[in-house]
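All protein chains of the complex are present and in place, except for one that has been dropped.
We just call them A, B and C in the order they show up, numbering each chain from 1.
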Amino acid sequence: MREIRSTEIMVAAGARELRDRETVVVGIGLPQIACFLAKSTHAPNLTPLLEIGVANMRPKDTPVGLADSRIFYRATCWSGFLDVMGMNLHRGVVDTGFLGALEVDRYGNINTTLSKENGKVRYFNGSAGGNDVASLAKRVITIMRHEKRKLPIAVAHLTSPGYVGGRPRAELGLRGGGPHRIITDKCAIGFNKETHQAMLLSLHPGTSLEDVLANTGFALEVPKSVATTPLPTAEELRLLREEIDPKSVYLGGVG
Amino acid sequence: MREIRSTEIMVAAGARELRDRETVVVGIGLPQIACFLAKSTHAPNLTPLLEIGVANMRPKDTPVGLADSRIFYRATCWSGFLDVMGMNLHRGVVDTGFLGALEVDRYGNINTTLSKENGKVRYFNGSAGGNDVASLAKRVITIMRHEKRKLPIAVAHLTSPGYVGGRPRAELGLRGGGPHRIITDKCAIGFNKETHQAMLLSLHPGTSLEDVLANTGFALEVPKSVATTPLPTAEELRLLREEIDPKSVYLGGVG
Amino acid sequence: MPEVVASVPNGAHIGLGGFAIARNVIAIAHELIRQNKHDLTVSQGVAGLDTDLLVGAGLVRRLIIGGGSLDRFGPVHNINRAREQGSLTFEDWTSLSLCFRYLAGALGLSFIPIKSLIASEILERLEQGSGAGEVARIACPFTGEPYVAMRALVPDIAFIHVQKADEEGNCRIDGPRWENEEQAKAAKRLVIIAEEIVPTEAFQREPERTIIPAHRVEAVVHLPWAAHPTAVYGSYDYDGAHLKLYVEHSKRPERIGDYINAYIRGTKDHREYLEKIGGEAHLASLKADPELGY
Partner (left out) sequence: MPEVVASVPNGAHIGLGGFAIARNVIAIAHELIRQNKHDLTVSQGVAGLDTDLLVGAGLVRRLIIGGGSLDRFGPVHNINRAREQGSLTFEDWTSLSLCFRYLAGALGLSFIPIKSLIASEILERLEQGSGAGEVARIACPFTGEPYVAMRALVPDIAFIHVQKADEEGNCRIDGPRWENEEQAKAAKRLVIIAEEIVPTEAFQREPERTIIPAHRVEAVVHLPWAAHPTAVYGSYDYDGAHLKLYVEHSKRPERIGDYINAYIRGTKDHREYLEKIGGEAHLASLKADPELGY
């Protein structure tokens, strides 16, 4: 069997955060891959929703994005933003929002709008449904590559709120429960219930604590005991490699 | 040919108030009959809407009400309140609201909620879409039997506003244009642009001014010249009697 | 089905999906009566036979409706009489205002503005009665235009009759849908009464037609003819003879009890009720013509 890639560990770790019978709004890319892995394993009754108006799709071909007809193949409902984002997410019945990000900071604030390097601003895709999901889902999982510049002390643009300024969500006027996990290709991060700051939960096999800390832009809280993230099972690997992303459209991203 | 009934004159007069290419929200009963007559004659491109979520129906059997599947046969769109009443009526694109009533007063206020006789209150159907239509349509036509108690100085319950207290609609905070016509089995009534009070427009053939005044509960303004309502044409009568209401479900009401 | 109805607490707010004499949740109303539920709040856009029955049987403490009618069969006599006697708390709205209130509930907005109700006695009575906490006169923060703000309407449990559902709860509604979607998605719990159960495959073939997706549905009750004597487009027509019989009873306070005893308390379940009203032979006469839908 091919060596296990860090993206595969990351995606399997993301999948395990999803629970059966949940309703999940998924962004395109790794969140979607993780969601399908969960649905094919421990969470067969999970309902994935796409912001464009899709419930419970079962794609057979890997899509290039949310606007690709492949993503909504064999869904049981096609509607629109108003239903998925309004009557589910804003209604408060979405258990998990599963997002990608350009940057996430120690309070779980997400930036998908712009980067600032040497004073130069570069714009990216903006929020789309990201702000809505981060504001309104009961809990938010972010999945992204672990790089120092992608995990800064404070995001260059606060597109989607986490625990802004370390404040509790209710105090911010937000309804959704806020950041729950950041899953990277090096580790799984949670949030301290008191301080609302990012806190290491588990290291992926093959990653050292030093590696994580050296590649994190903020002071990551490290509890006394840090678990090791379980490796993907043989069945999870088979599903990812043969069924969910056979062409490594998404899993090929990180070595 | 059978003698022309006053309901037939009334319905034909109501139909002539509708213009081709208009969008009309119709209540059940005489408004609906008048609307189909208009659509079969001078207004083939009129779009009738029903509050329950129906556009452009073409019934072949006479329905007993809005909830009767006969009414929405061969419609081109089935939706719901939100589309018809929200995205059309509240959106401001409905030209005419065409209603029945228990009572209408001199300012065109409509009561469909209750009657008060000798201090005893009796309740009826309430507003349903009536208040919405009266509040929001560009103009409102009411069609009803001409009886003194049904045309009082002030309605016993102001279910749906006309020119409340004789005030202009904008001053009332209302968007729709308000009362345009009251069509009865004796005459057609309009509204004085200055005073917003009911004003006789035309007498149906066979009805005297005295008859109208004696059977109107408020002081009806009578202009110098009062026209005579045209009789239904032979074709209009044929359509009403043979196609639109062959069993006289609605046209039989008044002698 | 009895279990689902048993799970409705006394005092609960139930939303019913029928309109006048179409797609009423009659079997649910019957079972609520058989189980002697009480102090219910009922909300419905335009009340029909189901709500009239619940009021006639004395189960309802508070009624939130936009109107009520049995079309040309008559008014909702039990409801109107209860109002005249002041035997329940009554909130009078309009079709659109109730739809907007359910929409707000469905969207998770605690309020929604509207341009109906203004300058009407409906609004005045709401402000002076039990609806006082449900309406507020406000101005648009941008234009200054006057609106009535209404509080979201969120039933504890909604019962909606649909033509087709799958076992997971995906629902299709044929014909007009009045405020069904908004009410269903506003409610905290949602129970579907389905005329027919179809395979999930049918929803995957035409996902555009799914009005309520499965994950919002707590239970699907498969119960053909559950709306009798009201009509279900594409399935059966209203039962005119039975509606007349109902109105004959409901218009006289001393007779509605006879109806309830004979047809509801005197029958064990919906199957016995259907036998009582004439059984298979009678029902066959109501079946819809596939082309006409009635």
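General observations
Criterion: a contact is a pair of C-beta atoms (placed from the backbone, for glycine too) under 8 Å apart; a residue touches a chain by one contact, two chains touch by 3 or more.
Computed from a prediction, not measured in an experiment: that's the story for all the values here.
For the chain excluded from display, the touched partners among the shown chains of the whole complex are A, B, C. Contact with the chain that does not appear here is found for just one residue of B:L37, B:I52, B:A75 or B:V104, B:A75. When the missing chain is restored to the complex, the residue among C:I28, C:I79 or C:I173 that touches it is C:I173.
The omitted chain makes contact with subunit B at the following residues, 23, 47, 54-56, 58, 72, 74-79, 82, 86-88, 90-93, 136, 175. Within the entire complex, the positions of subunit A that touch the omitted partner chain are 28, 50-54, 61, 64-70, 72-73, 78-82, 85-86, 89-90, 112-113, 121-132, 135-136, 157-161, 164, 172-175, 249. Think of the hidden chain as still there; on subunit C it touches residues 108-115, 133-134, 136, 138, 140-143, 145, 147, 149, 151, 173-175, 208-209.
Everything below uses one rule, namely that only the chains that are shown with their structure count from here on.
Between subunit B and subunit C, the centres computed from C-alpha atoms are 28 Å apart. Subunit B has its Cα centroid 58 Å from the Cα centroid of subunit A.
Within subunit A, no positions touching two or more other chains are listed. Subunit C has no residue in contact with two or more other chains.
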